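Note that one protein chain is taken out, while the other chains of the complex remain in position.
Each chain carries a letter (A, B and C) given by its place in the written order, and its residues are counted from 1.
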Amino acid sequence: MIKDKRYTLPIAEIKEETTEVRTFCFNVNLDVEAGQFIMLTDFNGGEKPFSISNYESTSDGKLLSVTIKKIGNFTSRLFEMFKGDLVSIRGAYGSSFFIPGKDNSANEEYHCLPKDFKPVLCGGGFGLPPLYLLARHLIDAGVPSSNIRVIAAGRNEEALLFEERFNMLGVSYIGAAENLNNSGHNRFLGTAAEALASFDTDFNFVYASGPDLMMKSLIPFIPNGVEYQFLFERYMKCAIGICGSCATDPSGIRICKEGPALWRTQVEKLQDFGVYKRTASGNIESFTNRLAGKK
Amino acid sequence: MIKDKRYTLPIAEIKEETTEVRTFCFNVNLDVEAGQFIMLTDFNGGEKPFSISNYESTSDGKLLSVTIKKIGNFTSRLFEMFKGDLVSIRGAYGSSFFIPGKDNSANEEYHCLPKDFKPVLCGGGFGLPPLYLLARHLIDAGVPSSNIRVIAAGRNEEALLFEERFNMLGVSYIGAAENLNNSGHNRFLGTAAEALASFDTDFNFVYASGPDLMMKSLIPFIPNGVEYQFLFERYMKCAIGICGSCATDPSGIRICKEGPALWRTQVEKLQDFGVYKRTASGNIESFTNRLAGKK
Amino acid sequence: MEKELRTDFLGVKLSSPLVLPAGVLDISFSSMKQVSVLGAGLVTTKSLSTQARKGHEGPVVTEVEGGMLNAMGLCNPGIEAGIKEVHLLKEAAANDDELSGNCPVNMSIFATDKEDFVSIAEKADKSEADFIELNLSCPNVMDEFGVPLAASEQMVAEIISAVKNVTQKPVIAKLSPNVTNFTKIAGAATDAGADALCMINTLGPGIDIDIEMAKPVLSNITGGMSGPCVKPIALRLVYECRKAGLNIPIIGMGGITNGRDAVQMLMAGADLVGVGTAVYYRGPEVFRLINEELLSYLRRKGLDSFQSINRII
Partner (left out) sequence: MEKELRTDFLGVKLSSPLVLPAGVLDISFSSMKQVSVLGAGLVTTKSLSTQARKGHEGPVVTEVEGGMLNAMGLCNPGIEAGIKEVHLLKEAAANDDELSGNCPVNMSIFATDKEDFVSIAEKADKSEADFIELNLSCPNVMDEFGVPLAASEQMVAEIISAVKNVTQKPVIAKLSPNVTNFTKIAGAATDAGADALCMINTLGPGIDIDIEMAKPVLSNITGGMSGPCVKPIALRLVYECRKAGLNIPIIGMGGITNGRDAVQMLMAGADLVGVGTAVYYRGPEVFRLINEELLSYLRRKGLDSFQSINRII
């Protein structure tokens, strides 16, 4: 009996989001919760984790989407593929975002939907797409869409993904960037943290997804007593909890298993959060060096 | 996932039936139907098939019995064992006896209990004990015990097993032997076949269990149109249908899988029935030679 | 259906690439006939020796996670009786509507030295079998360097050449996976004139232990492993033979249980596919079922024969 089934199937659809970001869709029936990820390979060297950005019923059965940024070798190869080309996925893996009333809550008080559940969903870069599936599931669970606010943080206008899609859900979408040509409707000139601060604590839950440093910058603006869940990225190899590649310090929380969605209490204990990540070899690479290296 | 589970457990009870026959009981919960067998080993070289002679609920859970004749090396070792000694069993294996109203019927007309189901249960030697479990299951299925007749065939009075036990069920028990000191109540001086003939076709089903030659001798006395089931013995090694040791000719029916309980249509096609058996090596040994060798 | 699975193997027409390997439902003509009717393209006899062998005392099999250990002990009725069973099989097949006489047979033989191999092969040569398979997996040490037969390129080669000298029938070398130098053995067998290779025999061996009695479950203590869990290793060995450039026909086996497994084995480089232990999991019908699964794969992929399945090399 194989627990970890692999699905090799044609790309059902490719949507161009921006020049550097595309959504790849597959007809496949998996057990999917918002926040979870799949491992994707073209059997050409490389298998990489991608968050599930949507999972919906269509006339051809279930349609699963991942939204991918072209970054290096592997993602560039994906960007050369066409609808109908075969790729192979396994998953869905990892912990998922909290949905009020669902059993995946670590927090008893949310087990049935509180009347005033007012979450902020804050996504940076390709951290945003998984929040789309989250928003859908929150609404399905009965959270009024008017209670849900999305902060999409990015470098510039181009990086602000999924605006139309979120608008269709009726949630409020604020695009936050430090370089914006027009700072019109639904735009915020500044960082994700500054956008969150501008809400003046008028929220009682924060979901965030994106680079460590972005997520870390939010913390000062989340009042004590407000729960949050952050979606983490670490180097993934096995994705089934055995190789230790994605383990965080100091307690060994595995981002592929106990993560990627971690609760406040878990996040508060991390010593690597925003400080360093481990590379493919297991070596420590500090974020400041990374940033330095990039500049 | 292991399909073929092994149970190593203490002998719960040993009943002396005759000097050469004992019943060994085990507290074990198996899926058991009448006619099926287990493989039993003491991990001392040898693992042998034995028909299940009883399976009942007790205060200690299920109690499974096999009734064993001391014949050679292996059975002699068993006769030196005591209550509490460990042995190891696996099973239950093979096809089972037909119980009216149960799904294991190949014969549509018996799917619900016919009012006049009147079976004869004919057992020779250690072929008799499995018929005891059969009788219990028939009665459980609603066959009036007065409809059930048992012919116990043997060499002499000593070989006529289980009389008391069958009597407790309220079925009629006829001990048939060619050498009987007293041919009193419930005794028949003659062979199993002669005993069956004496019923003058006042039956509509025959179950038989015992040596090939005994079973074969019954056939002339089973009218056309009367169904029967015979319980076969062939050399067993794997008991899980893979080694081919127990296969019969000419169509490869495996006594450990499709057997040991075969239906009339199956029996009628056998070319080895009553003619030869295969030995441990797969070689053919004819029954006439066997008998000749024994004399 | 038949069209797409038919094949020609060493000059013999087979209705399917599926092979019943030595040791499974093949002691008697009846079992072999049944398996042919159910869809095996080729059936192999139990490995036959000069004399009948009773084999090991039970327990002779034990199920383990992902497979099975067996220590049958090469029980067999002996070469003479085996030849008779093949005769009966061919006779039965000739009279069978479904087979209409077509029932290719591979006669497996084994011995512990070259002389015995030759003398059995001489007998097998006069049988009605289509092929002779040499079970070369003997773990006994037979050469001067203390290397077991199965691992000795020289002994394997010598036995094959010697047998080739006494028979016109195609000779298949059945190889043991339990050697460090597998592709070299396969190469030596090929160079020595084997017409095809059959791989893999059982892996290990392994041990199962009863923890209640602290006893090995098998009376022989160790038993060869077969079934689904040996498949990755079987695939690798077939693949490595192809990678090493061996061009000889290969019967690939080891854990093949369904159509997907069979396709994998063909992709690894096999020409025919053996199905043994799967009889335990899916019954003798496994041959019919895998034929159907193969066909539905071919249809789905738009291929018109199993030979057009791509190899991974």
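In this text, a residue touches a chain if its C-beta (ideal position, glycine included) is under 8 Å from a C-beta of that chain, and two chains touch if they have at least 3 such contacts.
From a predicted model like this one, the values you see are computed outputs, not experimental measurements.
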Where the missing chain makes contact, among the chains that are shown: A, C
Residue touching the undisplayed chain, where the options are C:179, C:199 or C:279: C:179
Residues of chain C in contact with the chain not shown: 64-67, 69, 147-148, 151, 178-181, 203-209, 211, 214-216, 221-222, 225, 227-229, 231-233, 235-236, 239, 255, 260, 263-264, 267-268, 297, 309-312
Footprint left on chain A by the chain that the document does not show: 1-4, 6, 8-9, 39, 41, 43, 45-48, 86, 88, 237-238, 240-245, 247-254, 257, 278-284
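To be clear about the criterion, only the chains that are shown with their structure count from here on.
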Arrangement of touching chains [line / ring / star / complete / other]: other
Most widely separated chain from chain C, with each centre as the mean of CA atoms: A
Whole-Å gap between the CA centroids of chain B and chain C: 36
Two or more partner chains touched - positions in chain A: none
Two or more partner chains touched - positions in chain C: none
